[in-house]
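Everything on this sheet refers to the single structure shown next.
One chain of protein is taken out of this complex; the other chains stay put.
Showing chain A:
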Amino acid sequence: MFGTQSTRDISFEFQSQIPNWRPSIYTRRANITVKFQDLYGFTVEGNVDDVNVLNEVREKVRQQGRVWWALEANKGANWYLQPQISSISEGIALKSSLKLSALTNTITLKRLIRKGIPPVLRPKVWFSLSGAAKKRSTVPESYYNDLTKAVEGKVTAATRQIDHDLPRTFPGHPWLDTSEGHATLRRVLVGYSFRDSDVGYCQGLNYVAALLLLVMKTEEDAFWMLAVLLENVLVNDCYTNNLSGCHVEQRVFKDLLAKKCPRIAAHLEALEFDVSLVATEWFLCLFSKSLPSETALRVWDVLFNEGAKVLFHVALAIFKMKEEELLLAHQVGDVINILQKTTHHLFDPEELLTVAFDKIGSMTTNTISKQRKKQEPAVMAELDQRLRRLNSLNEDDK
């Protein structure tokens, strides 16, 4: 047995400090800016309204926790870890009564997850729902330890870039920005870069892995979550070579915006504002850099249960929520300001997710897959053409 990394728990606990405001302060609240740590240790800055929203959110998280405990009492512990209906259709033979209960569980769980997974249950629920547990079960127990041991001390282009980015990943975070935080994040990212050398290291993954570490608490679990994300949940080639998967997603997103928010799409087109200018980062960092942490994690709750289409729902919702303001914007800078203000102050996850799932309307994974298929050839042609042009530049040079 190598080391103890697999069981090494990340030792941090954040006492989030949200001040309580006395009413007398309300009168001047627009002028007060406060700094405090959120549930995951990020320093947040906002005004009193934001603080109040965050307090409400914490209360809702507590209530939601009670709903989960009640269901556990009713259906048995870990009921949510039982086979989902999707895996049943894959051919696991079950008695029809069991099928029915699995179906109701699936529906209950979907609804429940859209309302949020309590932070303490996240590691367990994510690990199971995302398929990470299944992925890990297909390799020897010691896989992660063997991997980190085997790659220790190796230097590649990827490890150099990772080392460069460690202190640049959420700098100032009370755990991530410590030598222990850096070392842990490094093992996860370096390990993955060797697991999939096509991906190696792509900037953006540092933020995703960092947030996974904060949630999962165990680095091996964070590693498997990263693996399942890149290999199963997200579209292929999001982070490889020329980010072709990311280009595909952006094109699909543009089409969806035109369909779901035609007025905004037309207006932005008239301004020659390409929505990819802002949405690229959302998709590559899975909102970890743009939304407040609890809101981003609520998006991830649904992402791991329902798949990558969730990213479209959320991105569309951000535009949709600000439709009227966006229609009044006449400059690229104004559009960006509106979107920035919106994402950075979405302290209430409910506000976002309600729009994302109720107002945007349903989109099936199937239709999204079809749209991706449709866009792939165009993306490939464009990237190919670009490459040839660049190569011809080099020829000219000689």
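Throughout what follows, a residue touches a chain if its C-beta (ideal position, glycine included) is under 8 Å from a C-beta of that chain, and two chains touch if they have at least 3 such contacts; residues count from 1.
In this text, contacts and distances are computed from a predicted model.
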Protein name (UniProt record) of the chain left out of view, among "RING-type domain-containing protein", "Ras-related protein RHN1", "DNA primase large subunit" or "Cytoplasmic tRNA 2-thiolation protein 1"
"Ras-related protein RHN1"
Taking the entire complex into account, which one of A:L39, A:V61, A:C202 or A:V302 touches the absent chain?
A:C202
Pick from A:Y80, A:Y144 or A:F170: which residue touches the chain that isn't shown?
A:F170
Checked against the full complex, the residue among A:E72, A:D334 or A:E350 that touches the missing chain is A:D334
Omitted-chain contact residue, chosen from A:K134, A:R195, A:K289 or A:K359:
A:K289
Note that chain A touches the absent chain at residues 30-33, 35, 42-47, 50, 161, 164-165, 167-173, 202-204, 206-207, 239-244, 247, 272, 274, 276-278, 280-281, 284-285, 288-293, 296, 325, 328-334, 336-341, 344-345, 383, 386, 389-390, 393-394, 396-397
